[in-house]
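Every protein chain but one is kept in place in this view of the complex.
== chain A ==
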Amino acid sequence: MDRFVFLTVDGLSRGAVYAAFALALVLIWRAARVVNFAQGAMAVAAAYVAYTVSTATGSYWLGFVVAIVAGLLLGALVDRVVMRHVDHASPLNPVIVALGLVLLIQAVLGMVYGSEFRPAEAPFSRSALTVGGVAVLSPYDLFVFATIGVVVSGLAWMFARTPVGLRMRAAAFAPEVSRLLGVNVGGMLTLGWALASGVGALAAMLVLPTELGLHPHAMDLVFVSAFTAAVVGGLDSPPGAVVGGLVVGLLLSYVSGYAGSDLTPLAVLVLLLAVLLVRPGGLFAPVAARRV
């Protein structure tokens, strides 16, 4: 029982990170109809910037903020300099370009920082607090939950309730009509990329201390899990991404806890395959809206 509680909490904690990362994928998918395969590499790049700042200044929090800002800027840059100029006539084009970006970013990081693991610092203790003799949550887990909770609800509020959120949704659903109504569609697209990449950078900052540390490939497996989470939830559904992230986190935690951690990468792929076979639109796929 203790073990189950521990695995559940651990799974939810990892799942929260997958949820954020999946949400970032969904944001870009909805805005630009691109699955951003470069998101992991972009997030790692932002984390390296944070690492540089934190080592230079000795402040974790300064690095944390800088990582998110770097993520935002990198997202805007990738949109403006690269993705904007890719011909989207074939859906494969942006995918290939994104994979090219992965190679480019990882190569540059390797050249600048080398390919050894660098320690990723956690701002809070990662040892679990015990409640009634059962090890439950670490302060770091709480930090992860709180941060992602704030970011996810903040994004949900922004999209549902603010003028800029309305503009972003309109631009994504009907770019031509939106322009006629005075919406700067290109700007909304760039903002979408920036936000998604900022959320990705945040997810990287939260997950890296629980992994082996900073490395140009450090987010590769996280990306696969988050991509699975996004597909489980349906690429078009932000709530689906969050639920999908938690489901994948729990599944991986149980598999690694009860069956051995060697099996976790396999479990992700099995889940991905199963969802694609049974319900390719994802569990949260909305009923297709009638287009008129």
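Quick note on the criterion: contacts are C-beta pairs under 8 Å (C-beta built on N, C-alpha and C of every residue); 3 or more make two chains touch, one makes a residue touch a chain; residues count from 1.
Following the convention adopted for this analysis, contacts and distances are computed from a predicted model.
Enquirer: For the chain omitted from this view, which of "NADH-quinone oxidoreductase subunit H", "Biotin synthase auxiliary protein", "YciI family protein" or "ABC transporter ATP-binding protein" is its UniProt protein name?
Expert: From the listed options "NADH-quinone oxidoreductase subunit H", "Biotin synthase auxiliary protein", "YciI family protein" or "ABC transporter ATP-binding protein", the omitted chain resolves to "ABC transporter ATP-binding protein".
Enquirer: Give the residue, chosen from A:Val136, A:Leu166, A:Val224 or A:Leu283, that touches the chain omitted from the document.
Expert: Of all options in A:Val136, A:Leu166, A:Val224 or A:Leu283, contact with the hidden chain holds for A:Leu166.
Enquirer: Just name the one of A:Ala174, A:Val224 or A:Leu283 that touches the chain not displayed here.
Expert: In the complete complex, the chain left out is touched by residue A:Ala174.
Enquirer: Which parts of chain A face the unshown chain closely enough to count as touching?
Expert: Touching the missing chain: residues 163, 166-167, 169-170, 173-174, 176-185, 289-292.
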